[in-house]
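One structure, pasted below without further comment.
As you look at this complex, bear in mind that one protein chain is not there, while each of the others sits in place.
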Amino acid sequence: MKKEIRIGLIGYGFMGRTHSNAYSQLSHFFDTTHVPVRQAVCGRDEAKVKAFAEKWGYASYETDWRELVKREDIDAVDICTPNDSHAEIALECIKHGKMILCEKPLALNGAQGEEMVKAVEASGLPNLVWYNYRFLPAVTLAKNIVDAGELGRVFHYRANFLQDWTISEELPQGGAGLWRLDAAAAGSGVTGDLLAHCIDTARWINGDVVSVSAMTETFIKERVHTATGEKHPVTIDDACAFLARFENGSLAIFESTRYARGHKALYTFEINGEKKSLAWDLHDLNYLSYFDHGVPGDRRGWTNIHATDGDHPYSGNWWVPGLCLGYEHSFTHELAEFFKSLDDPTAEKRYPDFRHALGTQYVCDAVLESAKTGQWVNVKKA
Amino acid sequence: MKKEIRIGLIGYGFMGRTHSNAYSQLSHFFDTTHVPVRQAVCGRDEAKVKAFAEKWGYASYETDWRELVKREDIDAVDICTPNDSHAEIALECIKHGKMILCEKPLALNGAQGEEMVKAVEASGLPNLVWYNYRFLPAVTLAKNIVDAGELGRVFHYRANFLQDWTISEELPQGGAGLWRLDAAAAGSGVTGDLLAHCIDTARWINGDVVSVSAMTETFIKERVHTATGEKHPVTIDDACAFLARFENGSLAIFESTRYARGHKALYTFEINGEKKSLAWDLHDLNYLSYFDHGVPGDRRGWTNIHATDGDHPYSGNWWVPGLCLGYEHSFTHELAEFFKSLDDPTAEKRYPDFRHALGTQYVCDAVLESAKTGQWVNVKKA
Amino acid sequence: MKKEIRIGLIGYGFMGRTHSNAYSQLSHFFDTTHVPVRQAVCGRDEAKVKAFAEKWGYASYETDWRELVKREDIDAVDICTPNDSHAEIALECIKHGKMILCEKPLALNGAQGEEMVKAVEASGLPNLVWYNYRFLPAVTLAKNIVDAGELGRVFHYRANFLQDWTISEELPQGGAGLWRLDAAAAGSGVTGDLLAHCIDTARWINGDVVSVSAMTETFIKERVHTATGEKHPVTIDDACAFLARFENGSLAIFESTRYARGHKALYTFEINGEKKSLAWDLHDLNYLSYFDHGVPGDRRGWTNIHATDGDHPYSGNWWVPGLCLGYEHSFTHELAEFFKSLDDPTAEKRYPDFRHALGTQYVCDAVLESAKTGQWVNVKKA
Partner (left out) sequence: MKKEIRIGLIGYGFMGRTHSNAYSQLSHFFDTTHVPVRQAVCGRDEAKVKAFAEKWGYASYETDWRELVKREDIDAVDICTPNDSHAEIALECIKHGKMILCEKPLALNGAQGEEMVKAVEASGLPNLVWYNYRFLPAVTLAKNIVDAGELGRVFHYRANFLQDWTISEELPQGGAGLWRLDAAAAGSGVTGDLLAHCIDTARWINGDVVSVSAMTETFIKERVHTATGEKHPVTIDDACAFLARFENGSLAIFESTRYARGHKALYTFEINGEKKSLAWDLHDLNYLSYFDHGVPGDRRGWTNIHATDGDHPYSGNWWVPGLCLGYEHSFTHELAEFFKSLDDPTAEKRYPDFRHALGTQYVCDAVLESAKTGQWVNVKKA
């Protein structure tokens, strides 16, 4: 017998769509005990939120998130609002005993995050942060290979998240879709938006980061703000690169920018171990690049694993070998893991909860501090 | 105001799932006047068809397709059964005035197909065949470039569809999922199953094929049939390759096999024109390879277009630039085109109807005949 | 003690340069008992042949090949003239007891080739044809893997040689560098020039071809001939594609053209066996693509072997792992094999001799006949 989890979604922008897709698709492809019910969606613009509810099959809508959070017919709240409201909404959800599925990054900074973790852990409520990229089959396959100890000692990790969409000086800051250029709403620029993804995956696969040395840059210093129609200084980081040392002794370099002409959303990572190496690229997301030094010398090379077979993570739930999955499948997989963990809350979680996301937040905080001070900064442990 | 098209789906196997996904997803991503309603699904095993209906949100189910076809609350029938039943079911649908969305190939052979085309055209009912690969953004982009005349005179076309899933001698023929190895149910082997896709795309992009010279092979001559538990001769073609000449004077080679070790579902095509060339590959379906001879000599090369931007076909309906789509999106796009054409039946159709699919069937027939006779065979014109 | 082989080179065009490079480089990188001495070069234009001799360190020059062939201080003659003179020169060399290194293809046709084989075998003189591509490390690695039986039963072979340099209608036929467009001098177009390479490699790796069905096309029907300054019909094949069956039961497709916009010299081949598959591409000549079905299911994929290690064929004679070789190295390797075989004439030869090249000529002849008749043609056995 299926158990229904009634979802209340706050925010209906880009992330609202990706999460709604997961709620719609889950039961078509995954046989979980708990199933999501699209109970309500909340947004300030009534006409728009109503249209969204109709399009995505939400049974009702709200225009005030505080109302949604109170509703007794809601079991879980999904927070898809800009970063500066995550903490306030989450704390209110906890008061009302709702499970929380919170869009990343967890909070504006570590201090906010700590408060959220403390409250949610005291409540015992299930909680998740939508670091979705982990859940692409090729990325999960990488995790499984590392966890099986196949790499031996790890020497290197490197990750990039390169975009080019803000190069034009004409692009304003603030406003719908552009709050990511406004530090007040976003907390930071590429560090919280993009590097946070890289750091989440890295920590999941390669363990904790202990120290970092970073640099950031804001290439275009002033942009028109949509709120005032006037030019204001840009306060986010357009680009950020950092050196890091992991607890396991490996070295890392991370880089993110929105000024890498030619790259739309090029999230890549690579890990080099004594015995094996792995690499992955979001533009070709079905492939995992795999190098096995155990193969005889004249046959060694990087193997392109098209992770679309029944024995690859999640892939067997979809089509047949060779048929590609896309970006949005990652959210469905994350949701499947969350629901699966509701069956057995003591089992190890495959998804990032608030505490794990706090660790990622601490790395971001250290990166931003290092960029400011020009010093190596030790990372607080979550 | 949305107009509902109540769908009756016959067959709930692999293709039943891909089509159901399209019916579920269409309205989330495309703003069409007509919208699909999952009204009924039909299958012979009641327990299974009931479970399928629940999982995919069909309002009802049937166990006899003749009952479904008669129902007045059905506007369109989707035929997802093995190839040998397409003609019979389609003709019955036409009698009852149902639109038809038929899985490919259209029929077992041209003669059956002719009967279907004659009947459906006499009825005036909208009709579609699910040659889905056309509708991947990169493939549609290729079509648009060719249609704009950018290639100049076309010299060459080549296409492959390579798989490796039937190499083992232990694999039986017949039975669920394996009727594709049984000529009685499937009509042919790779020719109708895989080359038909290549031919549909080729004819869409490069026009009609006028003559072919083919060879086929059945590498494993006998397999256990699941119906008898005994070894029977294998009567399908395991592999097929053919030379072809197009009406526009270009030459082509086509090849398909289920014995190309290492290829899961490697559908590739390439077209070479005087001024430009294009190439595509199903394993990397978001990319179109593009060569433009008009670029200055020292900058020429094959460009990998990641067809995930707002200005690429269909992509703007989904996510943001750089985020991959997958296999199943092609069906949603084909459905969107079908529904769009209901608004204006006089507009040029972007999807293959029965008549276009009959032309593809004629090429398949000519290929099989040439393989038998060792002669060049002229292709009948649809 | 090194034994000198005094070389007389006839022809100093493009191939004269590649062979001279091999004579210059051999001793720098290979430790053979026999070493080449650049004794004489022959060409009709005295000023040019003299300049060539100086540039490449030939001790003398001739302007009449019959004089060169007679010289007692010449041990081996390298024939680099257009195809229509190979037979005549070779027969004269044999009369004078010279070893022969003949540029491919062996002859204008099988009949000429038979005469050459008969004469050279009666003489016992060492003889080689410059099918150089075999000798690239990645290609030889492919051969070694197949010879070790690692592929199991072979199902498919496919090869292309695609170029785009003759698309312009302005290009004349005949004259220096353009005799390849003149059937009188070249014998055929892409069949003898390009497909001959593909066939040589295929027969070396996969055994004899037994039958073919081909089509050819001349896209541009008339071109100015440099000899007359007037338009004449073009009698070579601009493009040729053929289906083939090999003695081992495998199927093949071959294609070559000079009208594939975007491809400069894209020679590719792929072989699919029961257990392994291999693929290669001249534009990326240091890589062999390798698929091993024996690898566990979730780790399988195409491996890019960068064949530049000490344990790859020939590579250890050059630099260190990871450093690319280029096109011309293939000639040096072929020469090394030829000289090595002089030490032990009974050992199996790694290089194509006249008899092997005759077999390749027979395939070309069958291809051209099939293209003319539209019938499958059986291939004569060399």
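To keep things simple, chains are lettered A, B and C as they appear, and every chain counts its residues starting from 1.
Just so it is clear, a residue touches a chain if its C-beta (ideal position, glycine included) is under 8 Å from a C-beta of that chain, and two chains touch if they have at least 3 such contacts.
Remember, it's a predicted structure, so these values are computed and weren't measured experimentally.
The hidden chain, counted over the whole complex, makes contact with A, B, C. Contact with the undisplayed chain is limited, among B:290, B:319, B:339 or B:362, to B:290. The omitted chain makes contact with just one of the residues B:96, B:118 or B:300: B:300.
Between the chain not shown and the residues C:92, C:328 or C:369, the one that touches is C:328.
The chain omitted from view is touched by exactly one of A:149, A:296, A:345 or A:374, namely A:374.
In the complete complex, the hidden chain is touched by one of A:112, A:257 or A:341, namely A:257. Think of the hidden chain as still there; on chain B it touches residues 141, 287, 290, 292, 295, 297-307, 309, 311-312.
Panel shows chain C; residues 14, 17-18, 20-21, 24-25, 27-28, 55-56, 163, 165, 263-266, 282-286, 306, 308-309, 318-329 of it touch the chain omitted from the view. Where chain A meets the chain that is not shown, the touching residues are 155-156, 158, 162, 164, 167, 213-215, 217, 219, 239, 241-243, 245, 249, 251, 253, 255, 257, 259-263, 272-277, 291, 293, 300, 302, 374-376.
Everything that follows uses one rule, which is that only the chains that are shown with their structure count from here on.
Distance from each chain's C-alpha mean to the overall C-alpha mean is smallest for B. Overlaying chain B onto chain C using CA atoms gives a rotation of 180 degrees, to the nearest 5. Inter-chain spacing, taken between the CA centroids of chain A and chain B, is 36 Å. Each chain gets a centre from the mean of its Cα atoms; for chain B and chain C, those two points are 42 Å apart.
Averaged Cα coordinates give chain A a centre that lies 55 Å from the centre of chain C. For chain C, residues touching at least two other chains, in rising order: 300, 302.
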